[in-house]
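This is the structure I want to talk about, given as structure tokens.
The complex is shown incomplete by one protein chain, all other protein chains being positioned as in the whole.
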Amino acid sequence: MIPLVHKLADFWRETIKTLKLIARNKMGFVGFILLLLLILMSFVGPLIVQPEVRADITQIYKPPSWAHPLGTDFQGRENWIMLVHGGAEVIEVAFLAGVMTTIIAVIVGAFSAFLGGKADELIMTVTDVWLALPRGILLIVTAYFVSLQDVWALALFLSVFGWPSLARQVRSQFLSLKKREYVEAAQLLNLGTPHILFREMLPNMMSYILIALIESMTGAIYSQTYLVFLGLVPFGNNWGVLFSLAYAKNAIYNTNAMSSLLVPMGGIVLLQLSLIMFSRSLEEIFNPRLRTGV
Amino acid sequence: MSKPEKKKSLSARILKSYALQTLIKKFFIVWVVVTVSFLIVRGLPGNPVDIMVINLMDTQGISEDEARTRAASLLRLDLDAPLYIQYFDFLGNLVKGDLGDSYVMARGKPVTEIVFQRLPWTLFSVGTSLLISFTLGMFLGIVAAYRRNSLLDQVLSNLSAMIGAVPNTLWAIILVLLLGVVWKVVPLNLMRGSVSPGIKPGLNITFIWDVLKHWFVPGIVYVLTTLGGWMLAMRSSTVSVLGEDYVTVARARGLPDFRIITAYVGRNASLPLVTALAISIGFLLGGSTVIELIFVYQGVGFLMSQAIAKRDYPVMQGILLVTTITVIISTAIADLLYGWLDPRIRIRGEQE
Partner (left out) sequence: MSADTLTIRNLTIEYQAKRGAVQAVRGIDLDVRRSEALALIGESGSGKTTIGLGIVRLLVSTAKITSGELIFRRFGIGGQVEKEFDVLKLSPRELRAFRWKDCAMVFQAALNAFNPVLRISAQFGDTARAHRYLHGEALRKRAYELFDLVRLDPERVWNAYPHELSGGMRQRVLIALGLLLDPPMLILDEPTTALDILTQRNIMDVLKDLREKLRFSLVFISHDLSLAAELADRIATVYAGRVVELGNVYDTFQNPQHPYTIGLINAVPTLTTHRDKVSSIPGSPPDLIDLPSGCKFHPRCPLAIEKCKLEEPELVPTSGPEHLAACWRWQEAKQILMPSAAEAELRNAKQER
């Protein structure tokens, strides 16, 4: 019982310390808070706010006002309610795709760096081939044929296309770490490859991996936005679908309808920006060279 | 002292040539994509051939057999032959430059013809934008590196990251909205199409000016999506070059700043970025599908978006193969360029 309390107290202290560090970089702090708010809105919000299912034709395309805080869409539904409900899928896909991409990239990169020699060359050649393809177009063509029915499928799909560039970066990080003395020491002690990888090197890479995770997430959001816009992702009621629908209904040319286009777009943009701001502050924290002052 | 190396036999030198190795690698990549493309047609669920057959049956009211024959002829494949024979047929057709015929959008027209008619437009718009983005990004990157950690640098770096993170789809819509609807600074018809109707193509000023005007807003979108990346890459490359001994020695030699920035820092810092140029082209070509759709720009991207909507598989496959080959060629050019620019590679390749 007592050790558990100690562990919790430690964890709490660490969290406060990290939060303070994040707060040092104003932009990163803003990003962090924004991200938190978006996550709250998207996951807790729907529990509080009922989804709008009825279409009210009399309320079509009302511009923002007190009665309709963010305006209404082409079916008379409240935009702000659509906003609250639309984020969850986007964030889920981003997070899952980010995690999967990072895991694949880390495994491939780490083993490639560690095994070296022919194995390394082979893995890197495969990675290079994958990198050299016009992935955007390949993504589109393949999405056409593969049925992407749910969040997991889309996330997996995105990560299959996203891991190569990250794997390269991970590999070079591992290579530079590999040259450090404590790795040599561990090797001399015959501690075995998995041990060296996971107990010695990985902890030093955690910060880097965290930043890589966030970058993968932004990449996933980027890709899913245009896949949805092209109609290749046939599910969901998320921000991507909402703005694509609004666009298809020519909301761009209709000043009243514009809010139904801008609200979901705003959601996506805010999500991306918050992730970027947060990751830049992480970079500053974990990479001392970036910190101001010698 | 003797000359650096003895003359090796001609065949040995060819084999070790960096240029040749590059070319071989590229061929390999093309082969991979071609094979994957073939497997997608015949292997994945949601088999496009079957879809085509059903479609043909529905739209043209023909029997299944007829539909299959029609599909086979459109795809230039013998649907009943064993898979590997189909594969070789496929490869053979490719080498002959035959990609089948479109079966929806332009009944019976060869895909090659359709794609190659649109390709120059996309290459023009993407290429010009890339050039601008790369040059501007390089310049900003050097500035940021020289003034690193200053306010200017922080603003530039953060802006770059944020601008690049916004999806290209959204940028395109935002620009149309702002420039065309809200501020009304760009007439809406300039944001549709690649050329105004009625203008005769040719090497005259009217035509060229019109083309440029239509390229302008989509071009801004392309630049926005890539500028930040170039700037950040150049910045980090320059920062590491600035730490090199030869820069300090250059200053100790009393060389003027301009010479140091261009020939000593600039040249060395931009080397790693050359290889990224080709990847950028791939990235922009992918984005062109959406951007040309929004701007109704008559390029390969727009063609692709229509092919998706109309389920015209031969066209989709054709675009995939053509863009892949384009990207591979540019990668090869970029790699060769890099080898030529960096004497360390050039000479090492020959000496080994």
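Per-chain residue numbering starts at 1, and chain names A and B are given in the order in which the chains are listed.
Following the convention adopted for this analysis, a residue touches a chain if its C-beta (ideal position, glycine included) is under 8 Å from a C-beta of that chain, and two chains touch if they have at least 3 such contacts.
If you're wondering where the values come from, they're calculated on a predicted model, not measured in any experiment.
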{"item": "Hidden partner chain, touching residue among B:F134, B:W215 or B:Y264", "value": "B:Y264"}
{"item": "Positions on subunit B contacted by the hidden chain, ascending", "value": "1, 4, 244-246, 248-256, 259, 263-264, 267-268, 271, 341-344, 347"}
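The working rule: only the chains that are shown with their structure count from here on.
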{"item": "Whole-Å gap between the CA centroids of subunit A and subunit B", "value": "25"}
{"item": "Touch list for subunit A against partner subunit B, complex", "value": "27, 125, 128-129, 131-142, 144-147, 218, 221-222, 225-226, 229-232, 243, 247, 252-253, 255, 258, 261-262, 265, 268-269, 272-273, 275-277, 280, 292"}
{"item": "Subunit B to subunit A touching residues, read off their complex", "value": "25, 28-29, 32-33, 36-37, 40, 44-46, 48, 149, 157-158, 161-162, 165-170, 173-174, 176-177, 181, 278-279, 282-283, 285-287, 289-290, 293, 304-305, 308-309, 316-317, 319-320, 323-324, 326-328, 331"}
